[in-house]
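Missing here: one protein chain of the complex. Every other protein chain is in place.
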Amino acid sequence: MSETSAGEISAEQVAHLANLARIDLSPEELESLTKELGQIVESVAKVQEVAGPDVPATSHPLPLTNVFRQDVVRPSLTVEQALSGAPEREGDRFSVATILEEE
Amino acid sequence: MANSTARKVQLMDYDRALELFEPALGFEVHVELNTKTKMFCGCANEFGSGANTNTCPTCLGLPGGMPQVNEKAIESSIRLGLALGCEIAESSRFARKNYFYPDLAKDFQTSQYDEPIAHDGSITIELESGREITIAIERAHMEEDAGKLTHVGGATGRIHGADHSLVDFNRGGVPLVEIVTKIIEGAEADAPEVGRAYVRVIRDIVKGLGISNARMEEGNVRCDANISLRPRGTTTLGTRTETKNVNSLRSIERAVRYEIQRQAAILEAGGTIVQETRHWHEDSGTTSAGRPKSDADDYRYFPEPDLVPVAPSREWVEELRGTLPEPPATRRKRLTAEWGFTALEFQDVANADLLDEVEATIAAGAGPAAARKWWTGEIARLANAQNVPAGTLVSPRHVAELAALVDSGTLTDRLARQVLEGVIAGEGGPQEVVDARGLAVVSDDGALIAAIDEALAAQPDVLAKIRDGKVQAAGAVIGAVMKAMKGQADAARVRELILERAAATE
Partner (left out) sequence: MTDLTRLSASDLAERLASREVSSEEAVRAHLDRIEAVDADVHAFLHVAADKALRTAAEIDGRRAAGERLGPLAGVPIAIKDVLATEDMPSTAGSKILEGWLPPYDATVVRRLREADLVPLGKTNMDEFAMGSSTEHSAYGPTRNPWDLERIPGGSGGGSAAAVSAFEAPIALGSDTGGSIRQPAAVTGSVGVKPTYGGVSRYGAIALASSLDQVGPVSRTVLDAGLLHDVIGGHDPLDSTSLSDTWPSMADAARAGRREGALSGVRVGVIRELAGEGFQKGVKQRFDEALVLLESAGAEIVEVGAPSFEYAVSAYYLILPAEASSNLARFDSVRFGLRVNPSDPPVTVERVMAATRDAGFGPEVKRRIILGTYALSAGYYDAYYGSAQKVRTLIQRDFSAAFEKVDVLVSPSAPTTAFKLGEKIDDPMAMYLNDITTIPANLAGIPGMGLPIGLAPEDGLPVGMQLMAPARADARLYTYGSALERLLEEQWGHTLLSQAPDLSATEMFASEEGAV
């Protein structure tokens, strides 16, 4: 995968990202997405202007720490509730098509 | 499905491989914690429940589900980190590891990335030869387990050839601690044993801490082995492979050895090692290629926004340090010396996983040799026959009592074994069984003399021989007397009395 300068994004990259995100894209979608994303990436890249090394990152707006739960069992969903949305099931398990890749 | 491949895998002779190449190792061990609930929700952490009976919106990855951190899991992770000699982070964060797989309910795993709970530790292992090796620990971090996949329709229940798969999320979300070593160099020819010994020590540590059931055969402790070779005299590390599915200590040893031999053969023939995941096959004793590691392994880690940092106070850490049991190596040295065992004798006990039982039996008053003899001998034999752990058959206290009865002469060794059977059968403690079954050695000389006289009368030629000075002949009489006494006699005393009687009745 070739590196492009910040702000540009290639169709090849978009196809790779779509694969990472498990979304099929038609060729038309790929083309329009590449164009749109190029524009967006160009404008959002400006965050690098002010993100100096001395500025810490904030991932939580309000700083909390040590929020814990006691190791006490809480009621689970019933099996029927758990399976209620299953597109396909076999007995009490979710059924999926053959898996290509081992984990 | 056949395990045989059209192309036979070349293996280099192990010793030759070590002559040409230097192995480098790394181990990733996953420990399943035995908390009551899962890592991020209150669903029960238990085995054997009906499929999908222990799930909730959080661990099932339903829209709107959110995680809540199990305090006990944090505590166990910190204790494990301390036992591994690690620094406990002042601030630690969870991170999302993003990838798609049907057994991953959220299609990301909540794990830890650049701020693990524990880092930079070390443990020392001892090999059978007595060689000690210090293994540097890179980190120990917390994460959650995935659900369980069953593959349907294929020949052996594996992915290949399966028609479809079924998912059970009961185990999804169970707390895991992943322990990662730094690269281990210098193990040399001991590499396979190093792997085995290292994982064994980890297992003993987590068992001693009480944070895991520590049964490898049940997946409580899982090991991935990283192996690479470099030609002797070079400094650049070779390409490594990661071998998974090694489910026992013996497998680790075999897998490391196999990979060294396999990689050596490839390198010697001018080939290159593919950086890949490999699977260990217990039945054939081989590894096979899994999927190659590639750019597709971009997990896009970022800090978990639904959880806040874990910042264990130094007071809490020290409090937990105070709860640590003695490290296995220290304990081993201390007990070996205290008990006066040889290294091999101690090894016997340790290998049979009977250290705790033997220690408790000695604490209850038995001598070390007797404790070892009973546990690794008769009790282990009976346990294996019944396929149960030895510790479930009889208590250390009872074993100590039994040993005392033999010591005092109340029981012979043979009688003691009968008493043991009775105790195991639930008839009571040793003394109770002795009394109930009347198994005590007869100490009343009178009864013995009566039996002796009878036996001598029945064998007059033996009597004559004894009087002649051929004392060995007494053996024939001893047997008869023991039989008459139903074994409840001290054979040495019987012999003494026979000689006395033979002389007296002249």
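Residue numbering begins at 1 within each chain, and the chains themselves are lettered A and B in the order written.
Criterion: a contact is a pair of C-beta atoms (placed from the backbone, for glycine too) under 8 Å apart; a residue touches a chain by one contact, two chains touch by 3 or more.
All values derive from a computational prediction rather than experimental measurement.
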> Which of these touches the unseen chain: B:Leu62, B:Ala265, B:Leu382 or B:Leu499?
Replying inline: B:Leu62
>> Among B:Gly210, B:Pro231, B:Gly285 or B:Pro305, exactly one should touch the missing chain; which is it?
In response: B:Pro305
> If you put the missing chain back, which residues of chain B would it touch?
Replying inline: 57, 60-69, 96, 98, 100, 102, 105-108, 165, 167, 169, 298, 300-302, 305-308
>> By the contact criterion defined above, which parts of chain A meet the unshown chain? Give residue numbers in ascending order.
In response: 3, 6, 9, 13-14, 17-26, 29, 33, 36-37, 39-41, 43-52, 55-62, 64, 67, 69, 77, 81-82, 84-88, 94, 96-101
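FYI, only the chains that are shown with their structure count from here on.
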> So what's the Cα centroid distance for chain A and chain B, whole Å?
Replying inline: 40
> Can you list the chain B residues touching chain A in their complex?
Replying inline: 35-37, 41-44, 50-57, 60, 62, 68-74, 91, 100-103, 146, 149-152, 159, 162-169, 277, 279, 290-291, 295-296, 298, 300, 302-303, 305, 307-312
> Which positions of chain A touch chain B when the two form their complex?
Replying inline: 1, 19-20, 22, 59-60, 63-74, 76-79, 82-83, 85, 90-99, 101-103
